[in-house]
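Shown here: the complex without one of its protein chains, the others still in place.
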Amino acid sequence: MKPLKKLPSLVLLFSLFLISRVEWMGAAEKNPQSVQVTIRTILASNKNDEFDAKLKEMEQQLKTLKYRSYRFLKEDSKEIAWRGTQSFEIPGGRSLSVVPQEFQNNRIALKIRLTERDKPLLDTTVTVPNKGNYLYLGGPPHEGGNLVLSISAATQ
Amino acid sequence: MQPSDWDLVKKCKAGELSAFQELVSRYHQKVYMVIIGLLHDREDALEVAQETFFRAYRKINSFQGGSSFYTWIYRIAVNMSIDAQRRRKRNPLDFRESMDEVLEAQNQVAKDPFADVHDRELREKLTKAINDLTPEHKAVIVLRTIEGMSYKDIGEILGCSEGTVMSRLHYARKKLQDKLSAFL
Partner (left out) sequence: MKDCETIRESIDSWLDGELNPAESELVRAHVSSCSDCSEVRRQLEKLQLALKDELLVEASQIESLLFWREFERRINEKRSWPMELAARCRAFFATPQIAWAVPAVIVLLLAALSLDAVLPWWRFGGGRNNFASVESIDAYGRSVALLRQDETRTTVIWLYEDQEGENEAAEEATKSGPAF
């Protein structure tokens, strides 16, 4: 009976301890060790009405692009150190380099550069939710359609 | 004819302080006995007794007469005593001084009308033995002793069943008997 009566106080103490360990309050966060960046390359076109089953989880998002057909081409996943750079090969002689910049409020800031045969096409800095929804980078033409790159990031 | 407790409560709700004074007059000693039985410290007991009536005064409108007034006031007194035991804080200095004045006015050297009837040493040992009980066991012993309350009323005050009151009383008395057998 005695331990049971002390339980509310113990639970309160424990929960206060948990609060002191939680860093979600937005205080300056330590950058995690590295970021796992995943790039999926998709071909969007109007040649047919096929939807690749491998793209099921992003079906809703892709269909807003109003193409009739979506085909999964490849997926690359790389671990990138903070402020380090990794490049991803994109069909059509293109390359996507990604530099994780900052981690704050559970969002990851990425510097992204798309190049075609060393010629810059696009430079952008984005923040994406950690382990959250994808950023879609689209437009480069390929094989009668357009490439769509889904970009996601997760801290390690 | 003396007004009933409930009549006085109704007058209190209407704002008549004199009605509350009558209630205080009826119960302050018994309430104090309950509290001193639990705390065994005069200053703390006086503070808690005052606080008990103060709380009852402030919450008089919430008292709907579902239980008797004395059950209600004893419940407040017991809960506050148990809280006070847990806190073990000293009173603010100014209030302590005023309580000292009260005691001084009373002639601090209390005359003990029972000294020649009962064993003083038994009472000292008894006080210590009671103090060694848990607050819950102290409460049942004290409430039963002061008022000769039924187990049902005690259970109502302490928020437990009659069976629990019975077993706590039995346990507490057994403990006291074992500790004080040489003096009984």
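Chains: A and B, in written order; residue numbering restarts at 1 for each.
Convention: a contact is a pair of C-beta atoms (placed from the backbone, for glycine too) under 8 Å apart; a residue touches a chain by one contact, two chains touch by 3 or more.
Note that the structure is a prediction, hence the values are computed from the model and not measured.
**Q** Which residue, B:2, B:62 or B:181, contacts the hidden chain when the whole complex is considered?
**A** Residue touching the chain left out of view: B:181.
**Q** Touching the absent chain in the whole complex: find that residue among B:46, B:77 or B:139.
**A** B:46
**Q** Considering the whole complex, not just the chains shown, which residues of chain A touch the missing one?
**A** Missing-chain contacts on chain A: residues 8-9, 11-12, 14-16, 18-19, 22, 24, 44-47, 60-61, 64-67, 106-107, 109, 114, 120-129, 131-142, 144-146.
**Q** Contact with the hidden chain only, please: which chain B residues?
**A** Missing-chain contacts on chain B: residues 21, 24-25, 28-30, 32-33, 36-37, 42, 45-46, 49-50, 53-55, 57, 79, 83, 98-99, 102-103, 105-106, 110, 112-114, 117-119, 122-123, 126-127, 130, 141-142, 144-146, 148, 150-151, 162, 166, 169-170, 173, 176-177, 180-181, 184.
Basically, only the chains that are shown with their structure count from here on.
**Q** Measuring centre to centre with CA averages, how many angstrom lie between chain A and chain B?
**A** Whole-Å distance between the two chain centres: 67.
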